[in-house]
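The chains shown are only part of the set, and none of them has been moved.
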Amino acid sequence: MIKIGIIGAGRIAQVHARSVSAHPDATLVVISDPIEQAAASLAARYGARFTVSADDVLSDPEVDAVIICSPTPFHPEQILAAVKAGKPVLCEKPVAMDIETVDQLEKDLEGLNPVVMIGFNRRFDPSFQKIHELAANGTVGKVEQVTIISRDPAAPPVEYIASSGGIFKDMTIHDFDTARYFLGDVVSVVAIGQNLDPALKDSGDFDGAIVTLANAEGATATITNSRHCASGYDQRLEVFGDRATVNADNVRPTTVRVSTSDLTDAQDPYLDFFLARYEQAYTNELSEFLSAIAEGREPSPTIEDGRKALIIAEAAEKSARTGTIITL
Amino acid sequence: MIKIGIIGAGRIAQVHARSVSAHPDATLVVISDPIEQAAASLAARYGARFTVSADDVLSDPEVDAVIICSPTPFHPEQILAAVKAGKPVLCEKPVAMDIETVDQLEKDLEGLNPVVMIGFNRRFDPSFQKIHELAANGTVGKVEQVTIISRDPAAPPVEYIASSGGIFKDMTIHDFDTARYFLGDVVSVVAIGQNLDPALKDSGDFDGAIVTLANAEGATATITNSRHCASGYDQRLEVFGDRATVNADNVRPTTVRVSTSDLTDAQDPYLDFFLARYEQAYTNELSEFLSAIAEGREPSPTIEDGRKALIIAEAAEKSARTGTIITL
Amino acid sequence: MIKIGIIGAGRIAQVHARSVSAHPDATLVVISDPIEQAAASLAARYGARFTVSADDVLSDPEVDAVIICSPTPFHPEQILAAVKAGKPVLCEKPVAMDIETVDQLEKDLEGLNPVVMIGFNRRFDPSFQKIHELAANGTVGKVEQVTIISRDPAAPPVEYIASSGGIFKDMTIHDFDTARYFLGDVVSVVAIGQNLDPALKDSGDFDGAIVTLANAEGATATITNSRHCASGYDQRLEVFGDRATVNADNVRPTTVRVSTSDLTDAQDPYLDFFLARYEQAYTNELSEFLSAIAEGREPSPTIEDGRKALIIAEAAEKSARTGTIITL
């Protein structure tokens, strides 16, 4: 039984709290949040202690491992503190707001034998994992073109967008990691930004994007993003190889199809939103974290994976702003 | 080039006229119908001659082969006359209104080397044919349970029903032949009749039916019929074998799927109605007829297939009326 | 928090133990099984007590409610004892091996204000529930034809079959309840039994069946069963109404589709077997049981539902054995 402390009590912390509680190999012992009521309420739901101080969690002798769900600017210092306290860390993405900070963190962690996993949960989605397996076992053949469609059902508030670091670091970052999951490191990035939603015109950010990445072998990944999607949370993946084409579709709560005089085999709306769509992915992600701890090995994806996704995000931003193709 | 005469100028005759005209190995030369204008109009469309007399077609020296699309009561005498005139016949189903008449016809044809094909067009549907092939080549394994769903979009007029011979001879007859296509001869029949549509209550006929057939090896076919179907012309087939389950779905004019906030991947209505749904089947049926003539062999399905479907239809009617299982 | 005792530690008890443990409104306190090691091992997994005596569970003052997962012959006496002890009961199907025993049980329970739910879990499958909702809210219109396909991936051992009460009480019983979920009470039953698997020839039982039920309004339910299915655990439902046709498909672990030169959009095998396929149904069933307790109302489905499914099962057996249609 690995005893877990969670830093943060927001939306994503709630997901992790539930996963930990339901997991046969973990127990939730303490939750921190500067908003005391948030920490208290979440802790109560799972019979855990609470505190307003992240440091309390990091120094808690009962805590075996830490899940960091704080705002991004706090990630580097909390990762470092946890590692210094000898506690394995699962940290939500992105690692930091910029590359320089990640570089500094990696330098700071040198020699400390850090056990740090970054929360790119989509790698653990059962369908994406299955496709990865089909690529690894030769079914797909040489991977040549990856197509990722990733659209949110509705845009977050303008204030959120303002402090989000931009669509590429906030939203596409997941897709950059998915692209790297199949292509490995990429060498070129070109992004077209879109301003589709009039309500977001003044946000200073794009609300749609088409990004094409290529690796050194010339294989590509094409990412289509939108902050809104009338048909719901649209999350699809296609991997085209020289032996097969494989697809992962959206996920629905039931298999029901309705046929009337107007439309046939109409299906349910997709699971809405990432908490439901990726519920199993979060559980699988936690299992990987716990297994790595139990087996004394480094979990994956790593800080370096987080850093590389961030490099692509910055390149995409630059490409979209300057109208150029960026070579990494 | 085989020169074809068509007896009848109604709905199904129009289908055959089009198929013949478009076929590379056939030409349409003459059409007869007691309603002169119907014959004239259809003949004009394809540059053929017309007449009000079926006998004219049967005795026409230019006519190589005959397609009979007259009302069912005329089928036996016209088949016999065509055979006596040395002309191969493709006759629409059913062969006759009752078994006794078919028995007499078979007796009359003895020794005349008849070349007669009965128009069970569904055997020639590309999907049903493909399933038959998968059953024949071992993919399906031993066929154990056949499930046929067959629903018309809307009921015909009450007058049509009154003279139709009843749902089993008029509508289910196709499904009985499909069942035999996969099971061979059947030994037991049980039918449950339904009166679903209040508008048809006084027709004296059922407008829905569930029929279960079994062959001597214990394999079954279950047929679900309805004279109406809100979602359109519903024509599906499943064959369950000990190695695979295979299905043929409904057919749509496009592959378009629409996803909105209410419904996802909603598809087009099905092709409506049998003329569109089975257009390719009619063409393939004609090809079989022409090939059999060219190769001097007996086409399939035969009068005997028509007779056996009729025997099942009569047994189904008796089963539904008496509440008993009928052994053949 | 409702404290639960479970009688039995077999396969289905393990499902309930997991559901109870994971449920926010319930705690598992004790498990009984005559095989001590089975009880001990399952209890240990969830931190519960164990005993070899069902009576210990029934008389346990800490136990608020009981889930009965013992062999069918023990159901009636254990239900009665639980009710007398003032404990609500969720009992696995079937209620008993024969109608007489259920009649006696109902008589014995008179005046005792029994709170008894029968575990027809499929009513709680999200897709079947959604279809029920679409029937209830008018989307489907008047229900006219229900089609249930229900096939197990592989037959149980011959010894299991010998003591199972026969396919209709053991396997089809679920489908009879599903039929009643949509049709209400049925008035006629006709069943065709099949002996498909040579290995089961001597079991004295059918290993395939086609059953057609009809209610007083003439609506039908057609059930197709097989003890084996090459393509896995095949569980589908179609409800045809005068306004729409609705379908529930099989369930897969991922949404992955593979396209190669031979086959396109080939999907994963179905979830195998009922523990996985109906996992969510078991959870929803438990929620209904707990809600009914909390709200002081009778849960559904009831013993009477269990009794009516059993009546249909006996009629189906009689129909298949005698080749007659049975009127209830």
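For clarity, chains are labelled A, B and C in written order, and residue numbers in each chain start from 1.
As a working rule, a contact is a pair of C-beta atoms (placed from the backbone, for glycine too) under 8 Å apart; a residue touches a chain by one contact, two chains touch by 3 or more.
Note that the structure is a prediction, hence the values are computed from the model and not measured.
A.B. asks: Count all the copies in this homomeric complex, not only the 3 that are shown.
C.D. replies: The entire assembly in this structure file is built from 4 identical chains.
The rule we apply is simple: only the chains that are shown with their structure count from here on.
A.B. asks: Can you check whether chain A and chain B touch via the same residue numbers (shared by over half) or via different ones?
C.D. replies: On the two sides of the chain B and chain A interface, the residue numbers are mostly the same, over half being shared.
A.B. asks: Could you find the chain whose CA centre sits the greatest distance from that of chain B?
C.D. replies: A
A.B. asks: Mean of the CA atoms for each chain, then the mean for all of them together: which chain is nearest?
C.D. replies: Here the chain at the core of the arrangement is C.
A.B. asks: Centre to centre, by mean C-alpha position, how many angstrom separate chain B and chain C?
C.D. replies: Computed from C-alpha means, the inter-chain centre distance equals 41 Å.
A.B. asks: If you average the CA atoms of chain A and of chain B, how many Å lie between those two points?
C.D. replies: 57
A.B. asks: For chain C, write out the residues touching at least two other chains, lowest number first.
C.D. replies: Within chain C, residues 243-245 contact more than one other chain.
A.B. asks: Quick check on the complex: what are the chain B residues that touch chain A?
C.D. replies: 230-232, 250, 252, 258-270
A.B. asks: Chain C touches which residues of chain A in the complex?
C.D. replies: The contact residues of chain A facing chain C are 22, 126-127, 130-131, 134, 139, 243-251, 253-260, 265, 268.
A.B. asks: With touch defined as at the start, can you tell me which chain C residues reach chain B in the complex?
C.D. replies: For chain C paired with chain B, touching residues are 141-142, 144-145, 147, 149, 151, 188, 190, 192, 194-196, 208, 210, 212, 214, 218-220, 222, 224, 226, 228-231, 234, 240-245, 323-325, 327.
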